[in-house]
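Take this structure, written in structure tokens, and hold onto it; I'll ask about it next.
A protein chain is absent from this complex, but the other protein chains hold their places.
Up next is chain A:
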């Protein structure tokens, strides 16, 4: 099939840009480890309260792992447990979350923490909280009448003060 010379240039430039974008995204993902939250761990959503670690939601210090703290979150219509958490600044946190009923969102405003919580699945994400401040967590997937009231608060604090 005949392509006009300018069209060849245009398509080459276009595909070249797309390949470049994909290489950047791919290096970020597979070399630097910036992957979207993709845990495949499962749970019986009706037994969440009875299963470790979800029977004790909250922040726990851990040792011998790649992260300093584990933050266990249980979502249900229309709340998160815990409702508030204090995190020492600079610490690396693994968020481990699930839902007891419908699909909920978990978006931490002002950060790249953003994941879906689906019944039967555990969602996980590891991140470092390196700025002091208050971060609002909102449910960003429609879950019912009270969807826009569903929130949690991260307080990233300097423990030495």
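Everything below uses one rule, namely that a residue touches a chain if its C-beta (ideal position, glycine included) is under 8 Å from a C-beta of that chain, and two chains touch if they have at least 3 such contacts; residues count from 1.
Here is the rule we use: contacts and distances are computed from a predicted model.
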item: Chain excluded from display, named as in UniProt, from "Phosphoribosylformylglycinamidine synthase subunit PurS", "Cytochrome C", "(2Fe-2S)-binding protein" or "Ferredoxin-NADP reductase"; value: "Cytochrome C"
item: Where the unshown chain meets chain A, residue by residue; value: 1-4, 6-7, 10-11, 14-15, 18, 21-22, 25-26, 28-30, 34-46, 77, 101-103, 105, 107, 109-110, 112-124, 134-136, 138-149, 151, 153
